[in-house]
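What you see is the complex with one protein chain gone and the rest in place.
And then chain A:
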Amino acid sequence: MRKRSTRTFLPNKKAAYLLALLFLAVSVFIGTAVGTIHVPFRDIALILSHHLIGTNLYLDTSIDNIVWKIRFPRVVLAGLIGASLAIAGAAFQGLLRNPLADPYTLGVSSGASVGAVLVLFFHISIPFLGGFTLPAVSVAAAIVTIFCVLLFAQTIERSMKLETIILTGIIFSSFLGSFISLMIALTGEELRQIINWLLGSVSMRGWPYVQLMTPFFITGALMLMYMAPELNAMSFGEEKAKHLGVNVQRKKMLVLIAGSVLTGAAVAVSGTIGFVGLVVPHFVRLLIGPDHRHLLPLSMITGAGFLILADLTARTIVSPTELPIGVITSLVGAPVFALILLNKKRKGGVA
């Protein structure tokens, strides 16, 4: 039996939200401030207020450019991606009743990756989309993938048990993964480009990518948060959820689609960034418990802060070279996750 102490509750939920928001704010400021040119926090605050609420600005325009045109959009994008991956991870874990589930389990990210790699490989450029061809194709591929997975699962079994969905996801994942490998093998000079994309990065994206990401993020996140009570019920099993009055079939579908949209958009914009969707919800759950009504928003906020810091590390640690952000999240995420698991094992409980 697990002891009560293994679930360390913060004294109340308000404190948890304050703490998470503080963490996010600090991450945003540090993420914007640190770089080859250091920008003081006060200047950042001035620049942000100038652009957001129109106060006067008396600073050097080059600083303004660095902050507003380069660093801040990058921080915002990293934040959006972190938030998307974390909330999607939390939702998938609740839905699949498996604390080790992850936005990547269902093959969504592989689908998105195939879309992106196809664009890189064939140098596809869709008219009117131009530079957005890659993310657009990628999101589309992610959504197509999740529908293929669901369709396939439904063909196997009409009631679409979660086990079936997971298995189908894994099959699709490996199948699509082999496609990527095939294209890498056939590639000549684009190899580095593809690998770089696969490892994930948020550099040199700018505001357009933020604009691209935002609608997907808002839709997906709102859908998931609205379904928090259903996720609570479904984490006791589909049958129990049905007895409690949840329209399991429909809600399950909605959660899967919302989660895939979030994951697909994140992968499309930044490549595959692992472990955020796994570690962040896990960590938040340890602090405030598994109630999805709080777990989802808190995972979102914390995930955003986490990825901003990860990106900061990626671009500063071996400056001037930039590491792919996926390397950092995996370097940090995997050992932290291993520690959490070990700790659990020692205390003799299951997640």
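The rule is simple: a contact is a pair of C-beta atoms (placed from the backbone, for glycine too) under 8 Å apart; a residue touches a chain by one contact, two chains touch by 3 or more; residues count from 1.
Assume contacts and distances are computed from a predicted model.
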Candidate names "Chemotaxis protein CheA", "ABC transporter ATP-binding protein", "Aminomethyl-transferring glycine dehydrogenase subunit GcvPA" or "NADH-quinone oxidoreductase subunit C"; UniProt protein name, chain not shown: "ABC transporter ATP-binding protein"
Listed residues A:Ala91, A:Val246, A:Val280 or A:Leu323, member touching the removed chain: A:Val246
Full-complex contact with the absent chain, from A:Ser84, A:Ser113, A:Ser201 or A:Asn232: A:Asn232
Residue, one of A:Lys13, A:His50 or A:Arg97, that touches the chain absent here: A:Arg97
Residue touching the undisplayed chain, where the options are A:Gly200, A:Gly220, A:Pro290 or A:Gly333: A:Pro290
Interface with the unshown chain - residue positions in chain A: 1-4, 6-7, 94, 97-99, 229-230, 232-233, 235-237, 239-240, 242-248, 285, 289-291, 349-351
